[in-house]
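One structure is given here, and the rest of the page talks about it.
Shown here: the complex without one of its protein chains, the others still in place.
Now for chain A:
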Amino acid sequence: MSVLRPFDKLPMLNSCALLLVGSDEAIQQKLAEAMLREKRSFNISIHLATSLPLPSERDHLRPRIDMVVFMIDIKSKYSLKNVETSLAYVDASFFLGKVCFLVTGVGRVNACSIETNAVCKLAEAYCSPVLFCELELEGIRAATAQRLLRMLQICAGHIPGVSALSFVSLMRNSNVD
């Protein structure tokens, strides 16, 4: 049983690694393909998993994971439960800006099985941002892919002066201050 840790491996030169965790494999595949289609100047490897923990046998073959995206489908209660149980296998230090929740299916309000409040509370509890999108629509999928790529670059430390910790401070509710 391996807990995901952010700094237990050395980074590769000019590379980033992203881990997508979500119960819907088809939509994961589509998102990964959209990200790979984007023009970029660095190497990227996208790892797909339906849940955590990742099998420990192949652990030595995996690169250092720079960012984890937990995918939740608003139409499936099961996807939320799956993410909740997977969160336990991520080391606490990952939650300093290297984790993001991606909620898809928001285009169909009448098909929602999950309260968006519940997802926002979960994200708040884990100090990580939530992105709402509709991955079934190609345009939004491409836009989401671009956003995630940008976030990934920052998480991998490729952008000088901006670290993943900035995401945490951006999340502070302006009403609270």
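By definition in this document, contacts are C-beta pairs under 8 Å (C-beta built on N, C-alpha and C of every residue); 3 or more make two chains touch, one makes a residue touch a chain; residues count from 1.
Everything that follows uses one rule, which is that contacts and distances are computed from a predicted model.
Chemist: Tell me the UniProt name of the left-out chain, picking from "Centromere protein L", "Integrator complex subunit 3 N-terminal domain-containing protein", "Ribosomal RNA-processing protein 42" or "glutathione transferase".
Modeler: Answer from the UniProt record of the missing subunit chain: "Centromere protein L".
Chemist: Would you indicate which residue among A:32, A:112, A:127 or A:171 is in contact with the undisplayed chain?
Modeler: A:112
Chemist: Could you tell me which of A:9, A:40, A:62 or A:75 touches the chain that is not displayed?
Modeler: Result: among the candidates, A:75 touches the missing chain.
Chemist: May I ask which residue of A:23, A:104 or A:153 touches the chain that does not appear here?
Modeler: Only one of A:23, A:104 or A:153 touches the chain omitted from view, namely A:23.
Chemist: Touching the missing chain, which residues of chain A?
Modeler: Chain A touches the chain not shown through residues 23, 26, 75-79, 81, 109-115, 117-118.
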